[in-house]
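Data first, discussion second: the structure below is written as structure tokens.
Apart from one protein chain that is not included, each protein chain of the complex appears where it belongs.
By written order: A, B, C, D and E. Residues from 1 in each chain.
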Amino acid sequence: MIDALDGIDGLRDAASMALTGLGLAFFVAGTLGLVRFPDSFSRLHALTKADNLGLGFLALGLALQADHWGQVLRLALIWGLALIAAGIAAQLVARAALAEAARRRR
Amino acid sequence: MAALPILILATALVPAAITFFLPQAAHGVRNGLNLGGATAKVALVVWMLVEVAAGAAFETRIPLAPGLFLLLRVDALALLFLALSAALWLLTTVYAIAYFRGKPDQSRFFGFFGLCVAATTGIAMSGTLISFFVFFEMLTLATWPLVVHKQDRASLDAGRLYLGCALPAGAALLVAIIWLESAAGPVAFTEATDLDALAPWAQRAIFALFVAGLGVKAALVPLHGWLPAAMAAPAPVSALLHAVAVVKAGAFGIVRVVFDVFGIDRVAALGVGLPLAALASVTIVWGSLRALQQREIKKRLAFSTVSQVSYIVLGVALIGPAAVTGGLVHLIHQGVTKITLFFCAGIYDERAGVKRIEGLDGLGPRMPVTSACFSLGALGMIGLPPMAGFVSKVYLGLGGLQSGAPWVLGVLAVSSLLNAAYFLPLLYRLWALPPAAAQPDEQVWGLLAPTVVTAAAALLSGVVAAWAISPLGLASLIVERDYLR
Amino acid sequence: MIDPALLYGLTGAAVVGLGLYGFLSLRHLLRRVLAFNVVGSGIFLMFGAAGYRGAVAEGTAGADPVPQALIITGIVVALAATALAVGLILAHARATGRRTLPEDDT
Amino acid sequence: MIPGDGAGGALMATVALPLAGSLLAVVLGRHGAQVAGGVALGVGAAVAVLAAQVAGGGVLRVDLGGWAPPLGIALMADGLAVAFLGLGAVVMAAVVAQAAALFSTRGGESRAGYGFWPLVMVLWAALNLTFLSRDLFNLYVALELLTLGAVALVAIGGQAGPLAAALRYMVFALMGSLLYLLGAVLLYAAHGTLDIDLLAIRAQPAPPDLVAAGLITAGLAVKTALFPFHAWLPPAHAGAPAPASAVLSALVPKGSFFILWRLWFEAMPDLAAPPVLTLLAGLGGAAVIYGSALALMQGRLKMIVAYSTVAQLGYLFLVFPLAGGAGAAQPWEASAWTGTAFQALSHGLAKAAMFLAAGLFVMAVGHDRLEGLRGLARTMPMAVFGFGLAAVALLGLPPSGGFTAKYLVMTAAFASGQVVWAGVLVVGGLLAAGYLYRPMAALFADAAPGPLTPVPRRLQALPLLLAGLAIGLGVASDAPITFLAIGRPDAAAEGL
Amino acid sequence: MIGWLTFVAVGLLLSLAGALWRVWRGPAQADRMMAAQLVGTGGVGVVMVLAALGDWAALDVALVLALLAAFAAVAFVKANSADGAGDPEERAPDTALLQPRAGREGDTDRGGDEGRSGAGGAAP
Partner (left out) sequence: MLLDVILCGMILAVALAAVSGLGVFRAVVFFVVHGVLVSMAWLRLDAVDVALAEAAIGAGLTGVLLLSAVARLERLAGGGAWRQRVNVLPAGLAAAGVTGALMWAFLGLPQPAGLGAEVAAALPRAGVENPVTAVLLNFRGWDTLLESVVLLAALVGVWALTADDDWGARAGVAQHAAPGGVLEGFGRVLPPLGLMVGVYLVWAGAAGPGGAFQGGTVLAAVALLLAMAGLAPAPRVGAPALRLALVAGPAVFLGVGVAGLAWGGFLRLPPDIAKPLILTIEAALTLSIAVTLALLVLGRPEPGDGA
């Protein structure tokens, strides 16, 4: 699809590498948070960051590698879906965690 | 002609099958069917007798599997047993109809009764070992519902003991047959079987298995326990067990095994005849001793059967012509004699409520016909001339001498003495002692008539033993023609 | 250099072993059903790896499609069995208050 | 052999009709019984046509979709398969007749009435397929279908006991499925085919084949309730409603055994090693003794009959070392193989008769404890007689199919000098007499049973009919034996 | 590029391994669920990278994973609501429960599903 020049290609690869690297970093950070943070809610916080941003950067980086618009579209869709899913899951799980804590308290 | 054996089988089988589905109240149909069947069978057997005498042969094959078939074949030996069972079936049916008047479960009884007779007929006509086995096991099964017919505790216990003995016996028989046939191929009674593929020890083991398998039904000591217990069954069933079907099937089977499976030469060569004769002798004496101890009439008769049936086995085991003739003729003689006794015991029980020998006191004059028949039977059992039993014992004794086993005479003497010891007191009680009970009524012709006929037969077959058409004549014919070549 | 087909095949075999161990040793019924599913996935992995061998060896495009089709069928069948088993476990628990088979109680 | 043309119609109908029936029953709900009745008639006709085709034209083979193995799936009807299809048709017809009375849907659709019909027809389709299919994976799907249907039928009673029994069954069955699947997968990986006939050419004594054979054998042994994997069977078979029990006991274990049988005799006869064969038969023998001994100790009729199934299935495994031991003196060959087929057929008929009779007793008395059955011989003579005839067949007494089976197998045992297996047959027969005597004695006891629910006579005729067929199988063994020889594998006569 | 993408995939996988530790450790059920959520999202990431590495058709797998990612969480919260069929939002949370560190109280996953030692005792 995007096959004009070697320079652009090299540039594209570099950008792609940077973006995916950033995505990876967010994931690692999220995992670190999940592992290291002391309680459920702060861990949840770490998780949502990693989900949303990490995946976003990854998708962006990979989109540069795509050779078909359909693939870019799908990458976007995936990111969108993940965004919704992660947000909703985080909300729900947090509330469930609250309820769970409440149950334990009684 | 080939259909004749099937027809004979059908005379018992078809009425039985229909009877099962008849309601209790259908007395007329049921009695008609059974009597009709029995009569037809007698007629067919007589016809067959005539034909066989004229040299005809009857043979029918019913395929079971490729290479495996039920062979129904009538030779003289088969005819002997066939004639006995046909005649006694008719009489027992008459007796049973009278005996069961007003009692429940008649359809079931007559159904299984018919099956029993069909099985016995099949045993008589079996031409191969496997056919024999099929009918032999059928007999076991069909007899059980008859033994437990009263459905009371004693009957059920007797039934359990019966099956407990008969089923392992069947298994032993099956093992013997298959062991033999796996080496020698299917065994037909007409053809000499080549057993040389088997080692002599294996042949002896197979023979022992055969004796064990058949010995249960023939009530050889120590396999006889079920027979006395089975006297809990109704009188017609006892008659069937002791005279017509079950013990005779066992004895008949031993005859077949000795003559038609192994052959007398091989039996002699293997040295298994003598042990069998010894076993039979032990049974004869032991049965008599035990009979002496019994205070119940039917039980005494039952142990007497244990003793008497072994005469047949003894005769066959001794192998000599006279002994074999004696054994074979005893098949008939014991049958008619013992059935008479059981018929009488049934009448005493039914009409006078007498079960134990003490109750016989003074019954003779009051139940003269029954008691006369009973006395004839008892004398026949003892072997008093000119009764049938006498003829058998004479031939057996002769046979013992012929076969170089003079000790047989001793056995016969002891046995006869013991017979006398347990029968004569009964006769004494019947005729000599004063009555203890009120006047009973023996006037049920359905019970009396068959009894009289069998008693007469027991007397006649002794009296006319010298005639060619007597049982003795037939037995001699079989021996001369078929076994001593 | 390890052949990936071999790697996944042996992993599959090991997963089968782990699942089998769980299936045989665990008594909690839901966990046994779960272990059943683990065994199933191990079997499929082995099968898939075996089918992939051909692709590696011949250098043709794509792995053998027949194992793939069979695996899809197998996954669906396993799901059906799992659903019925779960239904039974719940009905059993409702009737008896147990999580295990009666003979597995102390 | 006829290629996959229109001649496969009757063959396919034996599977497709019950499948279609189950779909229809799912939709129609209340009319499941009528649908099943129609399917029973249809399958009966199809089996009859198929039997005529096979008898006339030999083995019939159909490549489904026109794709020949290894790409496609083949179904094959040989004498053995058709005989078992016939067994299924007969038993199912009787079961449908009894179940129609039991699961009456008059007055609206009920849970059990709705569930029973689709499940039983699905099970039937799966069973028929296990007899016909030549493809190991297709057989796996059939086995799963069979198992799910069977487990659900056990649970349909709904109480705690049956539910636990169904769960236990499920656990064992899942285990068996996994092992079987592992084996099938290995065979495909090694040979690129799942077709039994192609495997017969390609199998070799190499590690994958040996492991696969072992796994499949173990898996199928679990599903066939071979000792020591038998513990699930009795409570499951006893816990199901009687018509379902009849199907479960008479037919379902035959499906898995059938595959095992085909595998060893047709797919990989050359892989059989004597120790394996002896092990299988040894476990079978242990099942005979142990199952019978436990049957002796049961106090409930259905439990006795169910434990008897454990024992009777044990006999089937004697075929492995005994095949080929017919002996030169015998007029027939493959006697153990044929005898085993007879054992399976006769047991199927007799066991179905027993469970249907037991169902009628339960219907009349309300339970199946032995002491409550006392005296039923007077009130339900036909059913009791049917039960008794079935007992005769189970005992292997002449003239029954069980006797023919015992005769053939025992002949093979003696002819091949492996007398110990003959001992198993004898002891098993005597033990069977022991455990079947107890219900018979109870039924014949002189006691007035309590208040009875009347049982229609036409239902009483069903067990009698089935038991009569089990006897008839022995009386007329000639035709079935000849029929079973159609397409019989060589290993059946030559031994493994 | 292939080398880099492989590196990214390996890195993502390793980071998922960290999340697995949280699934194991808990302590609350919610913690395990969250960690699983992270594995799911990370899995979507890995699959995307794998798609770029080889067959772009694999994106469909990522799509399905992303679509179904929240399902487990939904099932979890539904099953853990008051009657097993509700939603944690239905009842206003008790303000007393909103105190910080409420979730950090031992392993709440061991309440119901731990083998209780009876006569036979629980295996380790």
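The rule we apply is simple: a contact is a pair of C-beta atoms (placed from the backbone, for glycine too) under 8 Å apart; a residue touches a chain by one contact, two chains touch by 3 or more.
None of the values given here were measured: they were computed from a predicted structure.
Visitor: Which displayed chains does the hidden chain touch?
Guide: Among the chains that are shown, those touched by the missing chain are A, C, D, E.
Visitor: Of the residues D:77, D:142 or D:455, I need the one that contacts the missing chain.
Guide: D:142
Visitor: For the full complex, which residue in D:33, D:165 or D:186 touches the chain that was left out?
Guide: D:186
Visitor: For a quick check of understanding: of D:37, D:58 or D:158, which residue touches the chain that isn't displayed?
Guide: D:158
Visitor: Write the list of subunit C residues that the hidden chain touches.
Guide: On the subunit C side, contact with the omitted chain comes from 1-2, 4-11, 13-28, 30-31, 33-35, 37-38, 41-42, 44-46, 48-55, 57-58, 60, 62-73, 75-77, 79-84, 86-91, 93-94, 97-100, 104-106.
Visitor: Spell out, residue by residue, where the missing chain touches subunit A.
Guide: Where subunit A meets the chain not shown: residues 77, 81, 84-85, 88, 91-92.
Visitor: If the hidden chain were put back, which residues of subunit E would touch it?
Guide: Touch with the absent chain occurs at residues 6, 9-10, 13-14, 16-17, 20, 23-24, 26, 29, 32-33, 35-36, 39-40, 43, 46-47, 50-51, 54-55, 57-58, 60-61, 63-65, 67-68, 70-72, 74-80, 83-87, 89-90, 109-123.
Please note the rule applied: only the chains that are shown with their structure count from here on.
Visitor: Listed by label, which chains are in contact with subunit C and with subunit E?
Guide: none
Visitor: Report the inter-chain centroid distance for subunit C and subunit D in whole angstrom, where each centroid is the mean of the CA atoms.
Guide: Computed value for the inter-centroid distance: 28 Å.
Visitor: Counting in whole Å, what is the centre-to-centre distance of subunit A and subunit D, each centre being its mean C-alpha position?
Guide: One centre to the other, that is 57 Å.
Visitor: What does subunit B use to touch subunit D in their complex?
Guide: Answer in residue numbers: 20, 63-68, 104-105, 108, 130, 133-134, 137-138, 140-141, 145, 148, 150-152, 156, 159-160, 163, 167-168, 170-171, 174-175, 178-179, 181-186, 197.
Visitor: Write out the stretch or stretches of subunit E touching subunit A in their complex.
Guide: 1, 4-5, 8, 11-12, 15-16, 18-19, 21-22, 28-31, 33-35, 37-38, 41-42, 44-45, 48-49, 51-52, 56, 59-60, 62-63, 66-67, 69-70, 73-74, 76-77, 80-81, 88-89, 93-94, 96-98, 100-105, 108
Visitor: What part of subunit D is in contact with subunit C in the complex they form?
Guide: 137, 140-141, 144, 147-148, 151-152, 155, 158-160, 163-164, 166-168, 170-171, 174-175, 177-178, 181-182, 185, 188-189
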